[in-house]
Structure formats: structure tokens, C-alpha cells
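Read through the structure below, which is laid out as C-alpha cells, and then see the notes.
All protein chains but one are shown in place.
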Amino acid sequence: MDAAALKVAADTVWVLITAFLVFWMNAGFALLESGLCQSKNAVNILAKNFIVFAISSLAFWFVGFGMMFGDGNAFVGLNGWLLAGVDNSPAMAADYKGVFTSLNWTGVPLEAKFFFQLVFAGTAATIVSGAVAERIRFISFIVFSFVLVAVIYPIAGHWCWGGGFLATAAQGSKAFFRDFAGSTVVHSIGGWAAIAGVMILGPRNGKYRKDGSVQPIPGHSMALATLGTFILWLGWFGFNPGSTMAADVAGIASVALNTNMAAAAGCLSATAVAWKVLGKPDLSMILNGTLAGLVAITAPCYWVGPGSSIIIGLLAGVLVVFGVLFFDRIHLDDPVGALSVHLLNGIFGTLCVGLFASRNDVAGLFFGGGATQLLIQIKGALAVGAFVFAVSAACWLLIKVTLGIRVSPEEELEGLDKGEHGMEAYPDISFIASLTRSDGQGARP
Amino acid sequence: MDAAALKVAADTVWVLITAFLVFWMNAGFALLESGLCQSKNAVNILAKNFIVFAISSLAFWFVGFGMMFGDGNAFVGLNGWLLAGVDNSPAMAADYKGVFTSLNWTGVPLEAKFFFQLVFAGTAATIVSGAVAERIRFISFIVFSFVLVAVIYPIAGHWCWGGGFLATAAQGSKAFFRDFAGSTVVHSIGGWAAIAGVMILGPRNGKYRKDGSVQPIPGHSMALATLGTFILWLGWFGFNPGSTMAADVAGIASVALNTNMAAAAGCLSATAVAWKVLGKPDLSMILNGTLAGLVAITAPCYWVGPGSSIIIGLLAGVLVVFGVLFFDRIHLDDPVGALSVHLLNGIFGTLCVGLFASRNDVAGLFFGGGATQLLIQIKGALAVGAFVFAVSAACWLLIKVTLGIRVSPEEELEGLDKGEHGMEAYPDISFIASLTRSDGQGARP
Partner (left out) sequence: MDAAALKVAADTVWVLITAFLVFWMNAGFALLESGLCQSKNAVNILAKNFIVFAISSLAFWFVGFGMMFGDGNAFVGLNGWLLAGVDNSPAMAADYKGVFTSLNWTGVPLEAKFFFQLVFAGTAATIVSGAVAERIRFISFIVFSFVLVAVIYPIAGHWCWGGGFLATAAQGSKAFFRDFAGSTVVHSIGGWAAIAGVMILGPRNGKYRKDGSVQPIPGHSMALATLGTFILWLGWFGFNPGSTMAADVAGIASVALNTNMAAAAGCLSATAVAWKVLGKPDLSMILNGTLAGLVAITAPCYWVGPGSSIIIGLLAGVLVVFGVLFFDRIHLDDPVGALSVHLLNGIFGTLCVGLFASRNDVAGLFFGGGATQLLIQIKGALAVGAFVFAVSAACWLLIKVTLGIRVSPEEELEGLDKGEHGMEAYPDISFIASLTRSDGQGARP
């Protein structure tokens, strides 16, 4: 085996293992979201987060990958269905784009690149799940997820990563929209799709009192929520460093470190702000602060150093606490804080490329962020946001008038587990609760 | 370091990391099985699934590996005890078989290959655990697990993977029994050992009513069960792609993708069938459908494409739902669905090599499945099944008449956690339950 083939082997191992880590984030979202919701809806949330990756797998294989990375125009890819061999996905390393000759690949195999892109697409869909939890119909979520991964995500993704109009520099310029691992492409797309759903669904019954004040609805298991966040932190070591798509020595080490420092800083600043504002260090804020730092570093992680990463994380942690309070104030009911984590910090992270970038990219070209780049980042974030929000809203509305989008008030009160799935997550607890009531109906908080 | 040594390094890193992922499946089985059983037996199931890998580690090191991969005859290996240097394990890559010279290995070190094979052997034993749960004695399970990993699994494994009679082509033929990552070797062996145990143990008290109808006994935590299944899905990215035993670029990317597509398809078809047949999308069926797809793709994963993988997964997901209903109808009480997942789909996956294989193997030899291959697969599945079932049944019977196999009816009612381990998994819940009863005994569902 020659050195070129060994390079391909190392790159492929790296791409696959980091993809496995990103796949693992599905478990993280499932636990975080179910932990932060009520036990009567736990089966439903777990089922949604589990099945959504299965749906994503088929949707992205049939059409999504082709629309995102196929040959086409500035707005959409138009071939490559069923993984038919077309591939315009971004090459972070020069020899990334593979061709199969006899028994060997001259670059990372298409199957590996597809799988890596698939786990990213799946992540965007799981982000929606949390924000619409505890009142959405199971079938309606499934249908929306399919459309998101098959059509909406790939089109916007094509713009940024598939050779579309945002990925192309204006003539005579080296500057184009940059989003290394997806603050915009994954997180803000998920966030825009989610906010459209939250607006059309409306809040959970009882969340906002008649006087407009907020009735907190605590989650049922902080152990699940914490474990979920640990899983996400771990998974991000696949998400960001894997986006090099190659065992690019300088890149992967630096990106891994930056990712960690932003997460740590986000954790600490959110803790401090929550302690100050809410009076005590609320664990859900500690967790969401970490995720905020991770989302924010995702776009700029390749082009900054650990010092900048810490600053980005600190700002993200502050942003998420005030974000959670803000969305509650405007009565957008997001049970898990997904809008603050993924939408706000997805946008913020995208802008950080302009604000903080200071390192050359992998090709050695000077790349220093700056005002021009910041403007490009703002335009890109707005373009993606406008498109995803509009199409998602249309899609949610269509679902609303056809399938129906929301469970009945009775089912919402009793819990979606019984209504949608005919089962309970923790039968012991329900049984014991039933013993405490003379009518035998049980009390469920 | 020259290219040959670098190749060995890449292969060894790949084998070890995928082995770690397969080790992680122990946690998946522990959570899936305990989640699908009652809380009064959770400590017992967790303890069984934890200790079984420790037992496997010693059993396989002392004798198992030698019987499986030692030099011997067509039926059993007869040397290589205590990892003494003998190794006839399958080389999926030409340079797989290593020799230690001075400070370097010319191939993947024996320790790495042993460790990889060990985590597979451990998986077979954990499969048994779920099927016999909630009524087996702790010590009896330990003894059976030791025999399974020390003797039964290695002998049948020798036939398929260690140079035994199933692994050898008839003269003038290239066709022999093929099981890439163990639909037969790991999953159906586990399944056959389990069904023998289930038959000899009998069902849990109260599972089948006097009129023959089924009394459902719901599991105590769908959160644990779902997390367990996520872990297993992740672990399978070690199980199947790691079975290349080399950083074989084309192989590992293709196998990883096929594994995922079959899992996704199994998830969706089981969901659809359960929705239709049971009226609602039952989460335990969603989970078991995914596992069914994973088990079924395990044998053919190297020789099919993603399209075939989807079809295999779809069929597996259908099979598992009807399998669960079927085993209940014939009163084989399997609390977690292990027989439907591992036995039925282990056999089905083995046959899929004949039905769907269409890609050359790593040596570039044409390999197209077909009727001849299908016949070989059927014969192999039957031979392994007959042997494992007969010897396992004899072993279970011997345990029954010596140690005793089943806890007392009183202990079964109270829960094995108190009886076998003198402790409880969730003391809070028991305590609260006790408060709801005037007699202070507590009520446990």
C-alpha cells in the first residue's frame, strides 16, 4: 500500500469515526429533550427522536443528498439521487474528493461522505423535536421531518456547502460565506424550522397564565437531561473536528480544542448569569450554556484560536440565558430552550466568523475575517433564515389544515404517551400515583 | 516508519476502536433489557449484564479463543489456550495476520484480534440474559454464560470463522458458508441458547392466563430501553465495519452505510406494521425493529449495496413484529423480544447472503450469492442451530437438576433484586409505594 492509499485510509477512518460520534448525538438530544419535559410525554419524545434519524436516513438517501450536493444551479442540486455518484460536497483537504478505481478509492469514499452528511442532516431534524414537544401530533412531526431533511435542509445546505450562491466568491474576491461545521447550516436551519412550528402550534396549555405570567413546567429527569448534554458535548468532538473530512493534523487538533474551550466558557458564563439573574445556579441553564458555546463555535472553529473560542463561549452562555427569558416573555413556548441554543447561537456563531477569524484556512490562504466577511456572514444568515422560516411555516400550515398539527386538549392533559403510543414510560410511577387517589385515576404532576 | 508499518498502525487503530464500540454494546443490552423489565428486577438484570462480560473475558482467554481459532480439526480448535500465539481467525485483508518481530508487528497484533473477538463472544452471552430475565437464578445464569463463552460459542464459531467445516469450500468450488459479522455466529447462537433456556425455565408467573391469553407485563423505563437501543445502534458501527479487521477503505465505508440503512428501514417497517396491527406506534416495537434490521444486515453487510440493505431492513422489521406475537402465542415468554430480534433475524440475515449478495469480496473474487450459496447458508444455519440448541438445552437441564434454575415463586413475586442481591434499584419508589399502603408493605406494580 502506497502513501496515497494510506492517506485515504487515515482520512476515511477519521470521517467514519467522527460520523459515529455525530450519530451518537441523536441519543443526546433524545435524553436532553425527554429529561426537560414531563414524564407523561417521555415515550413520545423518545420515539420522535429515535425514529427521526430513520426517516432522515431514507429521505437523505432518496433525494436530500442529491439536492444538496448534486450538480445543478446556484439554488439546488438536480441529480445524484439514491447516491448515484455525484458529489459536490466541500473538500477541506485537497485530495478529499474520491474516485473508485479497481478495488481502491483515490479519496474518501462517497459512502463515507454521504454517511457523514447524513448524520448532520439528522441533527437539524432533532433540533425541531424539542421545541415542539408535549403537544405536537406524532404523525405530523414525522411528515415535517421528512420534508425538512428531504427538501428544506438540502436546498439551504446547497447554498452554503454544495456549490450554491453563498458558497461562491464574487468575482475578484476570495470572500464567501463561511460556516465551517454548521452554525447556520445545521443549527440555525433547525432553529428556524422550529420557531415556525412553535408559532403555529402555540404554547402548551397552562404555560402562560391569563395575566401573561409564566407557569414553569419542570422537566421530569435532570439525570437524563445531564447525560444527554454530556453525550452532545462528546458528539461535538465528531461534529466540528470531523468537518475537516480528513485526518488534517493541524486542523483536527485545533478544532477539537476550540470546541472544548467554547463549551467550557459557555457553561461557566451561563452558570454565573443564571446565578445572578435567577438567584441560584440552575442546572438546565448550566447545560444549555454549554450547548450554546458549542453551537456558537461551530461556524468559526477552524479559523480561531483557543482564546477567541473562550470569548465566543462566554458570550454564547450569556446570550442563551437571556434568550430563554426573552422567548418566554414573547410567549413562544419552547420546552427545552432549543430556540435560544440553536437559533440565537447559530446566528451568533455565524457572525463570529467575521468577528474573530484570524487563522489561515487549510489551503494556506490568508483569511482574516473582518468587516467584509462580517457583512457576508450577515447576508448568508439572513438568506438562509428567510428561506427556511418561510418554507417551514408554509409546511407547518399545510400540515395543520390537512393532518392536524396538535393533539387534543384532553390528550395533552393526560399525556401524549397514552394518546399517541398507548403506553407509559414509567408504569411504576403511574401505578403508585393511582394509589394515592381515591378515584383510582392517579395524579400525574 | 515505512508504509507497511503504517498500514499495520491504521489497521490496529481501526480494530481497537471498533472493538471499543462493540464493548459498549454491553451497556446497550443492560439498559434495553432492564428498561423492558420490571423495576423490582432491575438490579438483577443490570448485574447479570455487567458481570457477564467479566466472565466472558476470562472464559474466552483461558479456553474459548483456543477452541475457536486454535489449530485443530474441522470441528474444534485444540491449542492456543491463554492466548498462546495461535491464530486462525479470518483475515478479511491479506496482510491481516500478524507476526511480532523485534519491536514491531507485521500485521494486527494478536492482542487486538483477541480483544475484538472477545467483545463478540460477550455479545452472544448478553443476548441470552434478556430472554431468561425476571425468573432465573443469578448463579445459574453465571454458570451457563461461562459454558456458553468457553465452549459452545467457540465450537460453533470454529465451524464458521476458525477454519472449521463450514468455512471450507468443497473441492473445485469457491462457495462456502459466509457470515460477515455474525448474524449466525453471534446472534443466532445467542438466540438458540436463549430459546433453550426459555423452554426449560418456563414463562414468568402470571404472563399467560389460564385461558391462554397474554397478560402484558410492561417494562419499567422506556427511557433506559431507548437509550440502550441507541447504544446498540452506535455499537453496530463497530460490530459490522470493524469485522473487516482492517482499515479497508472501500469496505468500511460501505459496511457502515449498509448497517445504518438496514437499521433505519427496520425501524420504519416495524413502526408501520405495529401501528397497523396493534393500533398505535408502540415504542418497544420501534426499538426492536431497528435491532432486527441491524441483526439481519450483519451477515450480508459486506456484499450488498444500500438499496438491498433497505429491503433487508424492511423485511426484518416486519419479521420482528410478527415474531414477538408468535412467541407469545406459543407461550415462550421472552420479556425483551430477544428471540425475535436475534434468533429469527439472525437466521434471516444469514439467508440474505444467498438472496441479496452482489458485490465482490475484498480479494476481488466474484461473489454473487445465488441458489447454491443460499443452500449453503441454510445448511450452515441449521447445523449451528441444531448444535447450539442441543448442547445449550443439555446444559440448562444439568443446571436445573444441580443448582436449580429458577427462583422461588415468592422471590419472583417480590422481585429478584431483594432475593438475589439484597438491594433495590430505586429505593425511593419502594419507599413511597410503602406509604400508600396501610400495612406498610408497599405496593410494587
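Going in written order, the chains are labelled A and B, and every chain counts its residues from 1.
In this text, a contact is a pair of C-beta atoms (placed from the backbone, for glycine too) under 8 Å apart; a residue touches a chain by one contact, two chains touch by 3 or more.
Everything quoted here is computed from the prediction, not taken from an experiment.
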Have a look at A:A30, A:A121, A:I136 or A:A265 and name the one touching the chain we're not showing.
A:A265
In the whole complex, of B:L83, B:L332 or B:A383, the residue touching the missing chain would be B:L83
Interface residues of chain B (partner: the chain not displayed)
1-3, 5-6, 8-10, 12-13, 16-17, 19-20, 23-24, 26-27, 30-31, 34, 42-43, 46-47, 50-51, 53-58, 61, 82-83, 100, 103-105, 108-112, 114-115, 118, 138, 221, 224, 227, 420-429, 431-432, 435-436
To test your reading of the contact rule: which positions on chain A touch the chain that is missing from view?
3-4, 6-7, 10, 13-14, 17, 21, 38-39, 218-223, 226-227, 229-231, 233-234, 237, 241, 247, 249-250, 252-254, 256-257, 260-261, 263-265, 267-268, 271, 278-284, 286-287, 290, 306-307, 310, 362, 364, 426, 429, 432-433, 436-437, 443-445
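Everything that follows uses one rule, which is that only the chains that are shown with their structure count from here on.
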For chain A and chain B, what's the span in angstrom between their mean Cα positions?
32
